[in-house]
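Only a single protein chain was left out; the remaining protein chains are all shown in position.
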Amino acid sequence: MRIEKGRANKITNLAEAVNRYVFDGCHISIGGFTMVRNPMAAIYETIRQRIKNLHLYAHSNGQGVDELIGAGCVAKLEIAYGGNGRFASTCVRFRKAVEQGTLPVEDYTNYQMTLRFMAGAMGVPFLPTRSSLGTDIIDKWGFTEAMRKEDPKIPDQKLIVTDNPFNKSGTIPKVVLVPAINTDVAILHVQKADAQGTARIHGLTFSDVEQAKSARHVILTCEEIVSQDDLRADPDQNQIPFFYVDAVVPVPFGAYPTSCHRCYDYDPAYLNEYLKSAQDDTLFAAYLDKYVYGSRDHQAFLEQIGPDRINRLKADPRTGYAVGLDRR
Amino acid sequence: MRIEKGRANKITNLAEAVNRYVFDGCHISIGGFTMVRNPMAAIYETIRQRIKNLHLYAHSNGQGVDELIGAGCVAKLEIAYGGNGRFASTCVRFRKAVEQGTLPVEDYTNYQMTLRFMAGAMGVPFLPTRSSLGTDIIDKWGFTEAMRKEDPKIPDQKLIVTDNPFNKSGTIPKVVLVPAINTDVAILHVQKADAQGTARIHGLTFSDVEQAKSARHVILTCEEIVSQDDLRADPDQNQIPFFYVDAVVPVPFGAYPTSCHRCYDYDPAYLNEYLKSAQDDTLFAAYLDKYVYGSRDHQAFLEQIGPDRINRLKADPRTGYAVGLDRR
Amino acid sequence: MSAYTQRELMAIAAARQIRDGDIVFCGTGISMLAAMAAKHISAPQSVLFFETGAIDSVLEEIPMTVADSRVMFWTSVNGSLADAFATMQNRITGSHVIGILGAAQIDRFGNLNSTVIGDYHKPAVRFSGSGGASDVASFVSRTIIFMQHEKRKFVPKVDYITSPGWIDGPGGRGRTGLPEGGPFAVITNMGIMYFDERTKEMYLGGYYPGISPRRILDNMGFSVDISRAAEVTPPSDHELRILREVCDPQRLILGG
Partner (left out) sequence: MSAYTQRELMAIAAARQIRDGDIVFCGTGISMLAAMAAKHISAPQSVLFFETGAIDSVLEEIPMTVADSRVMFWTSVNGSLADAFATMQNRITGSHVIGILGAAQIDRFGNLNSTVIGDYHKPAVRFSGSGGASDVASFVSRTIIFMQHEKRKFVPKVDYITSPGWIDGPGGRGRTGLPEGGPFAVITNMGIMYFDERTKEMYLGGYYPGISPRRILDNMGFSVDISRAAEVTPPSDHELRILREVCDPQRLILGG
């Protein structure tokens, strides 16, 4: 780590970062939530590099998860919510893959997935919660015994219900223990980072910080590289220390078509077009060819979308989003 | 809570707040760390109101803890560190009380106490850690079985060492489960709060946020009451939502003689004088008479200290502390 | 009194269930709209709260996800998922949170399915899954549920229990180790169902103008007591104006 994660200048390009840290069969998580602050540029680059068999962990990453599944990059999924807000009550490529039986899924809740990342970040094997007692989230396991045996990275049990050993008052009879997640790589998109990798997220952090700390390697894409002094003048506002980070990649609009608080909004037109394409395999293949494989990089992708559409998404400084944007 | 902790204007005076929420025998925690951001004004008011038999929880609150113990307010103590930085490798009144056998103490580590507040805040009965395995922190209990039986607020076990039920990889064979703390009241001193109780802490938060969320009632003293809009213009920087808070008390220099980041430094002269007085019961009684009982309120206390000394402690805006202060 | 759509009526019916001062956990869509409407109509002191960590949001525009930048505006605190769920699991704050949820299936005890239709391992239909729904249903004091009134959705036994209701009736939650609290009301396109204090079973509390209790029973896979049902007061012009002009002028949630 002294070499990889130390004070070195970690700025690199996206193709290089993805090529180095995202590999066939790796265990991975991505930051953001539904159509907000997903590391889309890195996700499209992963698809472009045709990296397969990912073991993907997510709480509610709608758009990023659905595109990775649709492009055939995902072999196993542990997730809480396969939807995308108002743009997809259930993500279409996710739904198709599960209904066709091609994608093994393990279901948890958003809090359980968050606690699992937190446990990994804390270096403990599990964390307790009272969530989902009495439900099929406890009783029904998506991953078979065999799958759990053969992959040393997956815990041998989905979760464990146990009596509360401190149950003196009797108010909390039982808890659910959820196992830690320790990924090979986490990819996050943030507003600001410096060359060493200290990062500042504006707005809600979701479980991005826990994801970064539970991963062996961290790729940060950011809207803007700022000077170390800019971030250190008010360190209360920074969330990720540089020594957790391996690669820093400046990618303006790197979350597009998802939103990035204080920078730009999600693109309803794109998300609606995606939803239409996702319904049909031929249309979806054409979608990937046009926007993902058909773009050399994120810059080229944005050029396809065109500056007019992009500019309409720019955030209003008072609110942090594009006020009055037509979101139909 | 809708009544107590809702949107009401919670601004009150310190005598009223302490009288209402700090009672004989209550379980209490205070914010800060060693001689930094302790809620000293509220602590002196608690001493002044001669509230006794407190069950006090602290990780490393040096000055506040030692004054409460010295004034005879504390019946039981759960703590990690009874020191005060360079001003007392071991707090003197704490040391005397324990050596004289008048103060039952339960020893934990700083991380364990932090996890215990966090468990209370999260509403779970315990949290796991690998800390202190193989030590006497595990084996030796300060509170007797009888004490633990008679007080329903104390868990029946200090902590529990258990096998890791997810021990597939064998890397983490055992964990220590530390029990949640749920206090009757937490008292914190912060830099900024609004009338509803939304709070912003500048600099390190220690375990103040977890303490607030694990308490039934919260008293916030603050350097400054600011408008709701001031805090809401950048909510990323606020840590405590108003609905956790019961009372908001504006007390400039409310942490004095401890420090408050960006506002003022600790007062070495006061802390050295305190240390000298603490060595001797007669001197200490005189100390309490002069500074605590001898002051009508915190304002009167500060007047005893005098504006020259106070002004020397004022923080330099660049660093947040009093640069070049004589700290010998 | 002006005409209104079913969706408008549902949003208003739910909004009326929110007490002033409640901390309201909102999901995406109509649940958010109901909370927003209540805030502007009958519960100005209520707190809009999102699982993503936004506490006491000021919604100048309707969000399209609980993570939308629109929920981050002018809040008391912008935190994280961990903070938000801890606030609901917390014994003091959690008891003052009311949750609004939707689902694909519901049974007589208010247990919800939002995961699969059919066998979990070979689903005929796959839905989004829990998200934060099971957490909320586990932790908070009262939940309000949005449903479409159809036989295949009100079923004797849900295909998969995603979010716990009253489990199997009186004492059911206690036996599983869940905190107290549970489903309070079910708002549908035809009426409002409540749960009996004693039996924890669903009963018809109200039917919308022009819809008979009988017709509601015809749209359920199990029968419920209709003896306590009364006609629901239709939305007032004021309620409709707030809903249409203040909350969702683009009809993003209300639809056409």
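Letters A, B and C name the chains as they come in the text, with residue numbers starting at 1 for each one.
Criterion: a contact is a pair of C-beta atoms (placed from the backbone, for glycine too) under 8 Å apart; a residue touches a chain by one contact, two chains touch by 3 or more.
The structure displayed is predicted, hence computed values, not measured ones.
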| item | value |
| --- | --- |
| Contact set of the excluded chain (shown chains only) | A, B |
| From B:9, B:53, B:135 or B:227, residue that would touch the chain that is not displayed | B:135 |
| Hidden-chain contact residue, picked from the options B:99, B:150, B:229 or B:308 | B:99 |
| For chain A, residues in touch with the removed chain | 1-2, 6-7, 121-124, 182, 196, 198, 213, 216, 231-233, 235-236, 238-244 |
| Hidden partner interface residues of chain B, rising order | 32-37, 59-60, 62, 79-87, 89-91, 94-95, 98-99, 101, 107-112, 114-115, 118, 129-137, 140, 142, 161, 171-175, 203-207, 209-210, 259, 261-262, 265-266, 268, 315, 319-321, 323-324, 326-328 |
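The working rule: only the chains that are shown with their structure count from here on.
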| item | value |
| --- | --- |
| Chain A and chain C, separation of their C-alpha mean positions in angstrom | 27 |
| Computed distance of Cα centres, chain B from chain A, in Å | 37 |
| Centroid spacing, where centroids are CA-atom means, of chain B and chain C in whole angstrom | 40 |
| Chain C, residues touching no fewer than two other chains | 72, 78, 89, 91, 139 |
| Chain A residues counted as touching two or more neighbouring chains | 129-130, 172, 175, 203 |
